[in-house]
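Selected chains from the complex are presented in situ; the others are not included.
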């Protein structure tokens, strides 16, 4: 596997605070890698080092196999969408998008065509003459995306590029990013806080916490098998149970089933735990039910079940229920 | 990259050294035919002479007053202009700049017509019955303050404006939304953010006011001596270079001290 | 202009009164038919304007002054803005010392500087008047070029510069295409202040005149030493009128406030 | 004092350094006819007395100037520093033709013109007799409506000496003069250091009278302003403008030729008519515009009681007097 970029033992220390702590990270070529992690875990800092805005305190970064730790940003041929957009306030939308092309001395006619293309892609061709100040938040974000995409970089760094877009537009933009990536074979690093986005788009996921990498792999590998409790929690595993051997296992809310009698639905291999309903939250097509229960070790646990609305039993807080925990979906966890 | 940014200073610094610092320092400490010792001796005498001390105090006092007045009037002008969406803003800005173009000698005549005992203000006061006889305004500290204000106010406006224009109006809004009225928003958000620009403006005004010669002389008259008028006497009348250098040294130290203190205060204010 | 800042507005009005009222009197006196500068004027005539325009020392020194001011303002900015950049963007050691040094031309009395430059550059290095004046005026403008632009620069979000670098712009291109346009209010202010400082300068220029190259303010000063007649008011009014004209053209073509305006416009 | 572009040592060119005003008239009256008469081109260099003296000091008498026209006080200061050389009487025959006060030994160069100290006044408010009396300045009726020259300007020293000789023992009794003038100071609106400032105060109606040299009244009186000028009743002193040759003058011969021409009846008459300079060549006819101001005095100022001041008394004491004037007369 070739690598679009590689971090070797990279750290970033601000004063006495270590924002990125000795990470080794491979960004595969021609793939989309997502960087996930809680707020402040060092995602943006990592991207900024990769883009060359921040020199690593320690370690080296190579791009396309060449040590680029000291290469200035403009010679890295990267596209970047900043979390804060960083649009040029004095230029029109079109000029913002065309800027990178101009720097690459793309002839004016070509440039105009590619600017229009990029703006059409984000649905903003009609605003090409506006100044960024006059755009809505989501429009600005899309201009930032168009600007990064327009230059067709070898490596595209996207720092929460869709956070201010509504669901439909997000889905559309994701598809566009995927399409561009597939067509041009570039590598993309995407920072997102949206699991769905990560699962749907990633070829590779990287989970970070406190400046360290917790787990890396394909969504298909990571999602069903979180490496530790942090990753599990982050990916939406809400339920943590101690098994008979004292090890922690986890299970997603969607995989719990509830029944008012122990028998129904047909018991699968696994535990059936008695509990009391604490809360029922309506969420459109599904229902979230919080149940107070005790796991096989006898410890009190709060379990969250996510049920399809139409098949959920009619529950109210205080009702007694049985929680079905299918063994097939139970994931054993390593200690944190 | 660090090394390279430092290189940007070099051309400017070279010119500054050759065409200003070295000649000026040489001239200040050892003017033609005079040894540094004589300059310092003269400096010592000046600093201990009550007459000269009074001049230093007057210069410092008037300089500070002019600075406060110029910033006090100029900053609001710059603020209003930078926040205005009116088409008139451009015109008003231009109007604030014109006065800079008028030779100070000619401006002084305008003040003579305004402040002289036959002039507009005293006659207006007489007509209104507010005074019994035309008050003496010309050749007073007030005249100097007015004259210097007129000269340096445009500078204060322009220098403040350039900082204010860069302060994001969105932050004003945020402050308003948190319950700060316009005044408090102004003081707690606009002023601190444009602070460095204001310090620059104040420094420029203070330095200008302390070193200005024509206006204090023509409006302040022979009785309101300032360091600059003294310097002029020494360099153009008595051709007394030791005294001229000593006076110039006092002026230089004064302005450096005040501007240094103000930027220190501003930095302290910004980081607290 | 409607305002919701009554205090600021009153102060501003006061400021404009102080700035403009004395000038109005001067403007009026320039149209006198009499031969002394007096208010109220003795009748109305344009004779002093004619006299000003035909008095050769004024017209030739006006051109000299304009040229000197323009060239030295450009030089000062060309040399000073990089310094501001290094001070505010780079990791310059001794930052405040550098800032102080570049403020000093404003602080050392110009009479002294003029004499020093005469001694060192003209007598010492044998430069001619124009070269010395040019250097002197350029240095005199450094405080504006460095400090006024610096105060503006400090408020520009460095993220947009990062963005430009990321899009392939070298530091130079980034500066030209992003920083410089955003710096416009500061640059414009600095250029204006520089230009005017040079254009009005007397003390520094006094000793550096020559028979071939004289600046207008010095010529005017020389003139009024002998003869304080309305011709000096007339030439002042002409200069003001010229400025108004330039301002109107700027307003009509690009919009004065736009040229000068910052991120909020 | 500019060396750039001047053709040092060229026998057909001289550099004349002069006052910055009235240059066109001076060129027409003196320079052009001189060139015509001698074939020597004149380049002029202008500046105030003090500026040109400073330049001369910095250049140590070099700098390419052949003839410097400068006020007597500054000429004397430069003389005291040896920056001028003795004008050769043999090369300037016209020295014989001019008034004795113009060729005093105290200076290395001759006077080519002079100025009379007196009082300029508003003829609507005062008559000549009142204006000529030094007691005018002690008259409280005119409190705040009088001006006097600062000692820094030419008229200032002449006034101090006039007061000194009127109230004390001779022109250099500055103690008496300063004490007397300090008594007048409350009535004095401004001790001016630019005569046009004073004339402005006068025409604007702010003052009724002020001490001034005759030259500044000429245009005002010619224009019909209600302004008069009168010599003081007592203590009449005059200042001279002198033609000096710097030690480093490149074209000594040309310099002498120029000074000789400057003192000729022809040049003296032309500069009286065009520039308004009072001639030291007393045979010259005085134009009406000048006599309108100074009357008969210009026919023979010495006879009218005008004296020059001895530079050897002034130069060593000047700095001290200037300081004392500021402190004792003007007040802080």
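So that you can tell them apart, the chains are marked A, B, C and D in the order they are listed, and the count of residues begins at 1 in each.
The rule is simple: contacts are C-beta pairs under 8 Å (C-beta built on N, C-alpha and C of every residue); 3 or more make two chains touch, one makes a residue touch a chain.
Keep in mind the model is a prediction, meaning the values are calculated, not measured.
The complete complex stored in this file has its protein chains present as A x2, B x1, C x1, D x1.
By definition in this document, only the chains that are shown with their structure count from here on.
The chain with its CA mean position farthest from that of subunit B is A.
Here the spacing of subunit A and subunit B, counted between their Cα centres, is 57 Å.
Spacing of subunit A relative to subunit D, judged by their CA centroids, is 90 angstrom. Inter-chain spacing, taken between the CA centroids of subunit C and subunit D, is 36 Å.
In subunit B, the positions touching at least two other chains are 1, 32, 109, 113, 235-236. Subunit A has residues 72 in contact with two or more other chains. A complete list of chain pairs in contact reads A-C, B-C, B-D, C-D. Listing the residues of subunit D that touch subunit C in their complex gives 1-5, 20-24, 43-48, 51, 54-55, 58-59, 63, 194-197, 199-200, 203-204, 216, 219-220, 223, 225.
Against subunit B, in their complex, subunit C makes its touches with residues 1-5, 7-9, 11-12, 14-16, 18-26, 29, 37, 39, 79-80, 82-83, 85-87, 89-93, 96, 98-113, 115-117, 119-121, 135-136, 138-139, 142-144, 146-152, 154-156, 171, 182, 185-186, 188-190, 192-193, 196, 199-200, 202-203, 217, 220-221, 224, 228, 232-233, 236, 239-240, 243-244, 247, 251, 255-258, 260-265.
Listed in rising order, the residues of subunit B touching subunit D in the complex are 32-33, 51, 54-55, 109, 112-113, 116-118, 136, 138-139, 217-218, 221-223, 225, 233, 235-240, 243.
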